[in-house]
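Here's the structure, in structure tokens; my notes come after.
Removed from the display is one protein chain of the complex; every other protein chain stays in position.
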Amino acid sequence: MGRGAAVFASALLVAFIAIPVLALALRTDPATFVRSVASEGARTALLLSLVTTTITLALALFLGTPLAHLLARSEFAGKRIVDAVVDLPIVLPPAVAGLALLVAFGRRGLLGPALAGGGIQLSFTTTAVVLAQLFVAVPFYIRAARAGFSGVEPTLEDASATLGYGAFGTFVRVTVPLALPSLIGGAVLTWARALGEFGATIMFAGNLPGVSQTVPLAVYLGLESGDVEGAVALSLVLVAVSMIVLAIVKSLQR
Amino acid sequence: MPRSDGAAFTVAIRKTLRDFELRVDVAFTSGVTVIVGPSGSGKTMLLRTMAGLERPDVGHIAIGERLVERAPQIHVAPKERGVGFVFQDYALFPHLSVTENVAYGLCAHRIPKPERDRRVAAMLERLDIAPLARERPRKLSSGQRQRVALARALVIEPQALFLDEPLAALDVLTRSRVRAELARLLTGYLIPTLLVSHDPADAAAFGGRVLVIERGTVIADAPYSSLRGSTQTAFLATFSEM
Partner (left out) sequence: MAANAHGMPRNLRFMNVLAPSVAAVFIVAGSASAATKPVTLTVFAAASLREAFTDVARELRSKDATTVRFNFGGSNQLATQIVLGAPADVFASADARQMQIARAHGALDGTASVFAGNRLVVVVPAENPAHIRSVRDLGRRGVRLVLAAPGVPVGRYARAAFSGMANEAAYGSDFERRVLANVISEETDVKAVAAKVALGEADAGVVYATDVGPLGSRVSVFGLPGRYAPVARYFIAVVRATVDVRAARGFIAFVRGARGQAILARHGFLSAR
């Protein structure tokens, strides 16, 4: 391909991605934006998104870190299966994820009766929002953390062991600090994916302001009910957050 | 001052490796023993097993009177064994300074900070690396890294000192100089000191007891001087060529 053609194709593609984002910004003005974002509906959705994604991230770190370390450091029967299972949500359509969660944890789902026996009802709750987010987002952290842990020389952990630290002390003092850029990058991507989660949430958690209507659902429902300004304003908030996330990830890769 | 408790390290283990079985039944007393053998003969595995980083299939390991391994029931973790280990690539912590690297084991053993600082400073002084105290490992030469690794292993006052191919990372010119320095330094420590090497020249430099391992089996265990002239295997024959 000639250089001119390559430049043209590149410019076309970059414009294709940049123009819609720009169009969002041009669709509003500062006064409308502030009014829309400050509206009660928008604030409720933003707060819910903040709370749920924070819990999702905490769960992802707490549960994903040991698994990522296991995958990076140990050989065990069925490791390839575990590996594939953990990656599955990345390629699964979110609507499928939502349906899967519903038929697993829903009232009539596989585990529904057992959960109901314990007085637990998951579907259509804020907990369901968190579970939907965790399902689709945690693989991004596990992948990044696993790569980070794999990059730490095993002899460094051996050295720490001979110098007097046990597995946990070694993990905290050697493994985590050396894998930190990967861990942070994975955490940020996971948080961003959780923030953007829509399909699985609306299927498994439903849509109710203050309970399950996160920002992406508010964007969709806002547009549906003709509130284009509100939808655009919330979209711009998500665009801004996404850009910050990208900046963080890029700076860590350097 | 170098310590001189001189507890003997006794090992009688078997461990199946990919191509052969490691079978060792030997005791080490104070002083330097050079464990020499071709690459892949099981030398490093022997050191790692003695340090507790690997588990033998069967057998036992004792440091003095203290049983640290009786496979498979008893396995004392590496952190409890008190073995100073200098790894082949030195395994310095890249995110810590020279001082922090050397202080690492003292932190693990919860030595109070004043004593810790004192012992680290003394050790850096002793190994001539005090000026490097604030550097990160990646700024150091191979020889300097080796000293830091040695300082880190010795500062915890180990019951035994293991060095895995400590000279392999050095270029030919510096190797003979560092080898001589190391020999001088190690003779001051009256603890079992095991130095693994694939190079018979190292056995010559340290001059004491030599353990020759081939395919997991000890084929010779004698003072260096008496190994010269042995032609039992091709590897042993190389001792005579020096």
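Residue numbering begins at 1 within each chain, and the chains themselves are lettered A and B in the order written.
The criterion applied here is as follows: a residue touches a chain if its C-beta (ideal position, glycine included) is under 8 Å from a C-beta of that chain, and two chains touch if they have at least 3 such contacts.
All values derive from a computational prediction rather than experimental measurement.
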Inquiry  = Quick check: which displayed chains does the absent chain contact?
reply    = A
Key: Contact residue for the chain not shown (choose from A:4, A:30 or A:226)   = A:226
Request  = Name, in rising order, the residues on chain A that touch the hidden chain in the full complex.
outcome  = 39, 41-42, 45, 102, 106-108, 121, 123-125, 202, 205-209, 211-213, 218, 220-228, 230
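Following the convention adopted for this analysis, only the chains that are shown with their structure count from here on.
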Remark   = Expressed in whole Å, how far the mean CA point of chain A lies from that of chain B is 47
Key: Complex contact set, residues of chain B against chain A   = 48, 51-53, 77-79, 81, 83-85, 87-89, 91, 93-95, 104-105, 108-109, 152-153, 156
Query = Which positions of chain A touch chain B when the two form their complex?
reply = 153, 155-156, 158-166, 169, 173-174, 177-178
